[in-house]
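The structure that follows is given in the form of structure tokens.
One protein chain omitted, others in place.
For reference, chains read A, B and C in written order, and residue numbers begin at 1 within each chain.
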């Protein structure tokens, strides 16, 4: 169930060695429709880490004139908007598509339209958020909260989100030392404390829950160590949102009707780059769960 | 949210003292359309306990001729059947109504019709079950299981269920010493182990869950002892089925988005006359639950 | 193992009705060698609660002249001192004896002598503490801490401790409404979550632990409810100190050598008038314990 990113097609060494035009061409769309960002960062070559290259590009954004910054921000697409589809960079399309923002229900579409309109009217630029770190529910919640911001704070927030977006884009595109930490991890572990050993053969399912939730995200069965062979989520940011782990404990203990059947553990993921380990310590009559590490 | 039974209108002393016809009239419908059961038990008066009176009445059923037994069993109504409604005793109406069997959806009605038909064709008498000890889901599960029984075993099961039904009816009708234990109890308790004290002000909701479940059964807020002022279910049998307790822990700890929000504990109740105590021992990052006592 | 106080020999009603001299004689020694306290409180009769009578007596102390207060404080015995033994009130003797302060080891005696000397030299009056709320270890810890106080603060602390001492003496002597709450309670409960029921037959022992600890205080075996028939401590203040509950879990599960044998739970009691409930939720391979209620 893990969605691996494609491997990067470029190394930091090669980017350091490319002629100026090649460097700019290679990174042109990392910052949405803004090849000038790569160009402004050129002078700082060679970069010793991918993070340093990203820092240099963000510095170019932060030191641009207010008008240039505003123009850059305005060049970003609206979220969930149909009209903007043709003009999205390929990265933007993939990011929005990863969350199904390109195939919203009529109700959800209407909700985004309304928020986009209100936001545009207040701030004069589109709402920008690092979609890969969010669920639809958390995007909508952020949208509503940020509508209450002042304009200066909100421009700052837009740039912060752009930093998060472009960090992920660079990581996907470029291989090399010192890549920024952008991945989270969600794992589980089932301990059978009736018998004093890992619980093997427990069916585990992970759901996103909430109004606009994506439903089932992963299912697996615990191995001899009481763990799933792979983490439930890895190699990507954990999307901020509410989740539910369901453990089929009734089946494991061979009796669905005595007390525990499906044990469900609902929790929020709030740190997209964090490691959440959510163990279950269980008998047919009891369980303990916690955020572990 | 507790559904209290009406108080009994009759004492055991008075039943012991009544003339024969009065005794029979008072208890005529305890056994469905079978005043002869009360009549047969008359000779064992005076009864020292309500349980002894019930035993005497069941002994009358068990020692009746096979034909009389079969006739008696056949006089019971079908479950969820519309045609039989007019012929139900008032107790039968209340019992079936308590579970909404008088207002099934079209699908549920069709499912009961099909099971009633198959059961009647195989056994020649209606399916009898002590409705007050069951949810719709557990009735349907029992219905399917018992269809696989042999005819002799199933007649025995029908009489066992009649014993359970009439025990409850007698308890509701008659006051006096030695009443059979027919009530269960479900309670909870929330301990805040971040602060080392009972968790006061936690919203608790109890749901029945499952295909034909009744949904929300009770909601309450914990008091200074971390308990609800009244048990979540009491003074009646616990209906066999699957339940979910939801604790609003996010609200209690003042933050819905960090890790725990709604904690839901799903469990089966399998002993209608049992005491289930389901505590929650909780911090914002962990919880333990178990069948306590 | 519970040490019950003798029943009170006097009622509040009777104290309200006694002639002045009788009232003073009855309460003469509640405040150590200070019948004038009872005399000063006389005018506030009749008292509607025992607590109100105690308040009136403490008010008499607080409104006495500084010299009278100091004389009163000086009339208290030293702790653990052999020379003072003959001059103690019967209550003082019982209080010190309850903790074995009348039969200290040579080392302990020397430690008390040294502290008494240092305290007397600094403050000019003896160290006063409500012995019934303390263990020897907590008395020695308090002794050392309070030696660092200023003289005014320490006089205040001495009067606060006298209030605690005399509250207990009045409660033991007088029956009537509105007695101050002076008792604590320590109880336990063992749940077998391997089998989903209370653990019956678990041997439980309570120890006081620490340098000068009294050792075994209570032992018992859990009943069908998984509880001891009586609380481990009740009907008296919980002495501030460190305790250890030992549960013979290996014996209960019938195997001493697999993983758990004696489970020991060590904890501090810090609120003498509190209710501490310390449950154990256990399988042969795991346990959970917490301060419950």
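Heads up, the rule we're going with is that a residue touches a chain if its C-beta (ideal position, glycine included) is under 8 Å from a C-beta of that chain, and two chains touch if they have at least 3 such contacts.
As the structure is a prediction and not an experimental result, all values here were calculated from the model.
Novice: Can you pull out the displayed chains that the omitted chain is in contact with?
Specialist: A, B, C
Novice: Using the touch definition from the top, which of B:118, B:159 or B:193 touches the missing chain?
Specialist: Checking each option in B:118, B:159 or B:193, the one touching the absent chain turns out to be B:193.
Novice: One chain is left out of this view; which of C:8, C:71 or C:261 touches it in the full complex?
Specialist: C:261
Novice: Which residues does chain C use to touch the chain missing from this display?
Specialist: 242, 256-264, 266-268, 270, 285-291
Novice: What is the set of chain A residues that contact the non-displayed chain in the whole complex?
Specialist: Spelled out for chain A, the touching residues are 191, 193, 196-198, 225-226, 281, 288, 290-293.
Novice: Against the chain that's been left off, what residues of chain B make contact? List them.
Specialist: Within chain B, the residues that touch the unshown chain are 193-196, 258-259, 281, 283-286, 288.
Criterion: only the chains that are shown with their structure count from here on.
Novice: Give the rotation angle, in degrees and rounded to the nearest 5, that superposes the C-alpha atoms of chain A onto those of its identical copy chain C.
Specialist: 180
Novice: Using CA atom averages as chain centres, what separation in Å is found between chain A and chain C?
Specialist: That pair's centroid distance is 58 Å.
Novice: Multi-chain contacts in chain A: which residues touch at least two other chains?
Specialist: Residues 258-259, 285-286, 288.
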